Structure formats: C-alpha cells, structure tokens
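Missing here is one protein chain; the remaining ones are kept as they sit in the complex.
Moving on to subunit A:
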Amino acid sequence: MIALIVRRLAGLIVTLLLVSAVIFAVMDLLPGDPASVILGTSASPDTLAALQKEMGLDRPLAVRYVAWLAGVLQGDFGRSYTYGVPVAGLIAERLSVTVPLALIAILISVVLAIPLGVQAARHQNGGWDVFSGLFSHVSIAVPAFWVGLLLIILFSTTLGWLPAGGFPGWAGGVGAALMALLLPAVALALPQAGVLMRVTRSAVLEVMNEDFVRTARAKGLSEQTALWRHAVPNALIPVVTMLGLQFTFLIAGAVLVENVFNLPGLGRLAYQALSQRDVVVMQDVVLFFSALVILMNFLVDLAYLLIDPRLRAGVR
C-alpha cells in the first residue's frame, strides 16, 4: 500500500510540472500586456519599456519560466504586479476565507443531501422521493448567485439579521466571521446538495437491490439497520467522489457568489488578476488550483481504500 502511495505521489509531481509549463505558455499567449494595463492610455513608449524592464517582462519566455519555477520550488511565488506584495501571502489570505466557506458549504450540503437521498431511495417513488426530486431539480436549476441575492434581500436588507456582504476577518472574532460566511455558504451549498442528493439516491438504490442487503434483512435486521449499516456504507464511493469534486469546485469556482457577497476569496483574486493581467498571480493561483485538483483526486483514491476493504486487499 505504501509503495502505491509513493508511486501515486511521484506521478502527481510529474503531472504538476507539466501543468506548470502549460499554464505559463497559456498565460503568455493571452492578449494584452501587463505594463500597458498598469500605465493606461497616456503612457509613452519609453515609459512602457521602463516598466517592462522593471517587471522583468523584457526577458525571453524560457528564462522567465525557469525563474518562476525555481522560485516556486523554493517557496517564493513571486510578487503581485498590482498589489506589490508576495503572492504566497495573498493566496494564504484568500484561503482563510475560501476554505472555511467551502467547508461550511460542504457540511450544509452533506447534512441536507445524504438523509434526503437515502430516504428518497428507501421510499422510491413515494412522497419523500417526489419531494427530494423536486428539491434537487430546483436547487440545481437555480443559479447560486441568484439564491445569494434573494438571501441578502431577505436576511440582510429586510430582516437585518446578517451582514449584506464583505468579510470582517478572523481577527475581529470567529462569530462575526462565521455570520459573514453563513449566507454565501447556503447559496453555494444548495446546488451542490441537489447533485449530491441525486448521487446518493441512485447509489443507495443500486446497493439496496444487492444480495447482501437481502441477506441482512433475512438475518432479521430491521429495514433501517440494514439500510444504514449495510447499504449506505457500500453506496459511499460515488458520494465521496462527488464530494471531492465539489470541494475543488467550491475552492476554485465560487467567484460569482463571492462577487455577490463581496467576499475576498480566491476565486475573486483569480478573476481580478485576470482582468488586470497580474500574470504572476494568475500563474500561481492556477497552479494552486491544479495542485488542489490533483491532490483531491489522490485523497479520494485514498478514501476508497478506507471505505472499501476489497481495494485494500487488492493492493496489499
């Protein structure tokens, strides 16, 4: 098993190296020059040249790539053109918003989706099933940012219970920070819950018809016990796969909801960096996202081993 993990880790590093080269090349192909974005439309050519030199953009592509990669390997991710501060710090700041947000959203989504999905499977075509089918359709169809707007109108501008947006930071108290993350987390969680519920339902349905569940029932276990002790654990693999995907999506793809709630998250950093052509930040953020996806896949694979004893036996 250890050998397998080491092999997977080595593959992971090679993949990341390839990805880094692709990222760098693609960023270089983007139209637009960072120096002219910074200096605007009145700058003369000599001023532009001076800034390009200052930013190191006058060096050849390969030289810049090697310099960036060498920096990254030593933990130096470079400096943002626009903010003028190290990118590593910027990403860390944003993660302190995005990671808790994603975790709360995942938690809400799991708490909603798994019981709903299991109940729907148990009472296939019954009332529960119809209700949760409706729930999943609606929550997937409705865009998260719009749900966010509705939540703001209800809970912030009308009732005044929760802040309309922004993030006070963790230094100002955990309570205030969690309050600021609650509405966006709900907005993010609903569509995820809809998807997760469907996956749970179909996975449980499939397992419920397996022989071992019938055996468990025949053994004298109640339907509930058979369901939760035998069917659900065996249905978890697709659910965990889905959770892994959703977590990476929530880290990288929450930009619309972050915008509506004005949260300084990682998605917005990426978006701003793109529109400002803050190339260093873009490279680092995309590399970070890629690393995250690769790592999540790896962790999901590990989770399979934990969930399914047969897989463990296979690699021993």
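Here, a contact is a pair of C-beta atoms (placed from the backbone, for glycine too) under 8 Å apart; a residue touches a chain by one contact, two chains touch by 3 or more; residues count from 1.
We adopt the following convention: contacts and distances are computed from a predicted model.
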(request) Among "ABC transporter substrate-binding protein", "Twin-arginine translocation signal domain-containing protein", "Ca-activated chloride channel family protein" or "Aspartyl/glutamyl-tRNA(Asn/Gln) amidotransferase subunit C", find the name that the UniProt record gives to the complex chain excluded from display. (result) "ABC transporter substrate-binding protein"
(request) Would you mind spotting which of A:5, A:19 or A:50 touches the chain that isn't drawn? (result) A:50
(request) May I ask which residue of A:160, A:220 or A:309 touches the chain that does not appear here? (result) A:160
(request) Consider the whole complex, including the chain that is not shown, and state which of A:202, A:262 or A:297 touches that chain. (result) A:262
(request) Based on the whole complex, identify which of A:42, A:74 or A:125 touches the chain you can't see. (result) A:42
(message) Using the touch definition from the top, which of A:64, A:94, A:122 or A:230 touches the missing chain?
(response) A:94
(request) Quickly run down the residues of subunit A that touch the omitted chain. (result) 30-33, 36-44, 46-47, 50-51, 53-54, 81-85, 90, 93-94, 149, 152-153, 156-157, 160, 163-167, 169, 259-262, 264-265, 268-269, 272, 275-278
